[in-house]
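Complex shown without one protein chain; remaining protein chains in place.
Going in written order, the chains are labelled A and B, and every chain counts its residues from 1.
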Amino acid sequence: MLRLPPLELRRPTTVGDAAAMLAAAGDAARLVAGGTDLWPNMKRRHQRADTVISLTGIDTLRGIRLEAEALRIGATTTLSAIVRDARVRQAYPGLARAVASISSPPLRNMGTLGGNLCVDTRCTYYNQSEEWRRAIDYCLKEAGEICWVATKSPRCWAHSASDAAPMLCALGASVQLASEHGERRLPVADLYRDDGIDYLAKHPHEIVTDVRVPAASESGRCRSAFWKLRRRGAIDFAVLSVAAAVWLSADGRVERAALYLGAVGSRPTAVEGAEQVLAGRRLDDENIAAVCRLAHRAARPMDNTDFVPAWRGKMVEKYTEAALREIAGLPVARAAPRHGLVGV
Amino acid sequence: MTVCDSATASFVVNGEAQTIAFPVHHTLLEVLRERCGLPGTKHGCELGECGTCSVLVDGEPVLSCLLLAIEASGRRIETVEGLQQGNRLHPLQRAFADLGAAQCGYCTPGMLMVAKALLRTHPEPTAAQIEEALSGNLCRCTGYGRIVQAVQWAAAMLRGDPWRPPAEAFFGATATDDAGTS
Partner (left out) sequence: MNDRWDSRSADRAPPVDAENDVAAATVARQPGIAPRLIGQPFTRVDARAKVTGQAQFADDIALPRMTYLKLVRSTAAHARIRGIDLAAARRVPGVLGFLSGRDLPQPYGILPVSEDEHALALDTVRYVGDPIVAVAATSEEQAHEAALAVIIDYQPLTTIASVEQALDTPEPRIHQYGEQGNIHKTVSLAFGDTAAGFEAAECLLEDTFFYEGNTHLALEQHAAVAVPEDDERITVYSSTQTPHYVHRALAKVLGLPAARIRVIACTNGGGFGGKTDPFNHEIAVAKMALELGRPVKVTLSREEVFYCHRGRHPVLMHLRTGFRRDGTITAQHLRTALDGGAYGSYGVASTYYTGALPTTTYHLPAYRFEAVRAFTNKPPCGPKRGHGTPQPRYALEVHLDKAAHVLGIDPAELRLRNIASAGSVTTNWLQLGTIGLAKCIEAVVAGSGWRKRYGRLRHGRGLGLACGAYLCGAGLPIYWNHMPQSGVHIKLDRSGNVAVFCGEAEIGQGSDSVLAAIVAEILGIALADIRLCVADTDLTPVDLGSYSSRVTLMVGHAAVEAAERARAVIAKAVAAQLGVPAEQLVFAERRVFDARDPASGLPFADAVVAAEARYGTLVTAGSYTPPRAPGRYRGSGVGPSPTYSYTAAVIEVEVDPETGLFDVEHVWIAHDIGRAINPVLALGQIEGSVYMGLGEAMMEEQAFRRLPPRLSGALVHKMPSMLEYKSPSFQDMPEITSYLIESPDPQGPFGAKEVGQGPLLPIIPALANAVFDAVGVRIDQVPIQPDLLLKALAAAEKGREPRIGPNAFPDVDFGEPLRVPTPQQGGDGRALDDPRRQQAPGTRSADGTMSEREQALRKGHDAALTTP
C-alpha cells in the first residue's frame, strides 16, 4: 500500500492562527483541506512537507452565502456542496457543471473549491512515483534539468488542472487571500502565472479564504457553459475544458463575454479578443466561428496528458463552438459530455 | 488548535465507539484495516483514482485512502462490515449476491457503501443516477450492468416494492427469429 511519509499535522481553528502557523513554519509547510491533491502528491513524494496545516477545523471557511454583490463560497466548501446548491445551479449552470465534472462523487465529497483553485499543475512526467521519476532522472518541475515535454524549453509546461478555475475566471470571480500581513482580494484570473512550476501568483504564505462570484442580480443575463474533454465519463482530469460566460442584452446581443480554456496551458488560458468579436452582436455561426479560431490560437496543448496534442488542439475549436452554441440556445451536434448533474 | 505527530482519536465505527492510537500521517484506510480489525475495506491505488476504498463518514462516501484518520475523529464511520444487521444481510448485499453483481468481490465493499449513501437520498434512483453516484468506483469484472440492477433491486426491497430484475438478467435474452431473414 502506498503510504504517506511521517509529518506533523496542525489543525488551527481560525484563519489568523492558520496564517501565523504558515508563516512560522516556513517553506517546509503546506496547507491541506480536502487532501485529494496534496496526499497523492506526498505519497508519490513529488511534494514534501514536514508540517501540514489542515484548514478543515476552521468553520468560517466553509459554506455558501448570498451577499449583496456576490455569491460568497468559502474556500473549504466541498465540491459536492457547491454542486448541490440550488443558487449555484440556477444562476451559474456553467460553474455547477464544471464542479460536477471534477473527478468522482466520493472525491467531490472531500475536495474543496479552494483546493481545486490551487490544485498543482499536472504532467505525465511529473505525476508519477519517486521511483518512476528517478528512471527519467526527474524533470524540470522537480529536481531535474530538462522539461521532457519540450526538451529545449527553459520553462515547465505542466498544465493547469482545475475545472473550477477557468469557469470562475470567465464569470469574473475573485478570491480573498489572507496572510499574517492581512487580506487582499484578487481576480481569479490573476491568481495564476503562466509557469508550470510557479503557477500561483499568491504568496506561499497566503491562504485562499473565499471565492466571490458576481451576484446573481448582476449575472441575470449571464449565461455560462462549461465543456470538458476527457477520456472517460468520470474520474479523469480535463485534457481540455472550455468555460464561457456571455452577458446578453434584452434583445439578445452580447454585452460582455469571457472565455477561458483549461488544461491547454499552465494556467487557465484567456481567449483574448473574444469579447471584441462578439460585443454588440448576436451569437451566430459566423461570430462563433471567429471566436473558435481565437480559442484555437490561444491554446497550447502539449504532450503531457492523455490524447495527442494536435487532436486536442483541433478539439479546442469544436468544444468552444459547442459551449457557445449551448449559450446561444442553438442545437449542439455532439451530445453533451457524460458528466453532470444527474444524480446530485 | 492541535499540534500532533501521533494521535489518539475516537470515532464511532459501524455503531461502535472506538478510541484508537495511530501515527498522525495514517489514513483512515490504514487505521480501519490495520488498527480497527476491519480489513473489509479494500484498496486499489491509494491515490483516489479507483474508488475501491470508499467508506461513509457521517453518511457521505469518501475515499478512505485520502482522509487522514485524525480528520475523521469524532465522526460516524460506516464500512462494509457494518452493513448487515445481526446475521441478516442488507438488501444491497442480498441483491449483489443474488444477481452476481460481485464477481471477484474486491470492488464490492466500496460499491456497497457508495450505493448505501445514494439510497438514503434517492430511494428510487434511476439507472443514470446510480451510474453517476458510482462513477468513481471502478470494477474490472462485471461491466457494471449488474451492479446498477442490484442497486435498483435493493432500492425496491427497501421500499417494499416487489420489483425485481427481469428474467433476462438471470437467464439471458431469448433469441428470436429474425423477421427480416432474406
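The definition used in the following text is that a residue touches a chain if its C-beta (ideal position, glycine included) is under 8 Å from a C-beta of that chain, and two chains touch if they have at least 3 such contacts.
Because the structure is predicted, anything quoted here is derived from the model rather than measured.
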| Contact list for the unshown chain, restricted to visible chains | A, B
| note | Across the whole complex, the chain not displayed is touched by chain A residues 1-3, 5-6, 45, 124-125, 127-132, 134-137, 146, 148, 151, 231-237, 306-308, 310-311, 314-315, 318, 333-335, 338-339
| note | Residue list for chain B contacting the dropped chain reads 33-34, 38-47, 49-50, 52, 79-81, 83-84, 89, 92-94, 96-100, 102-109, 112, 130-132, 134-148, 166-182
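Everything that follows uses one rule, which is that only the chains that are shown with their structure count from here on.
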| note | Per the C-alpha means, the centres of chain A and chain B lie apart by a whole-Å value of 29
| remark: chain A contacts chain B in the complex at 1-13, 17, 34-36, 39-40, 43-44, 54, 56-57, 80, 103-107, 109-110, 233-235, 340, 342-344
| chain B to chain A touching residues, read off their complex | 1-5, 7, 23-27, 29-30, 43, 45-49, 51, 54, 60-63, 65-68, 70-71, 114, 118, 122, 125-126, 128-138
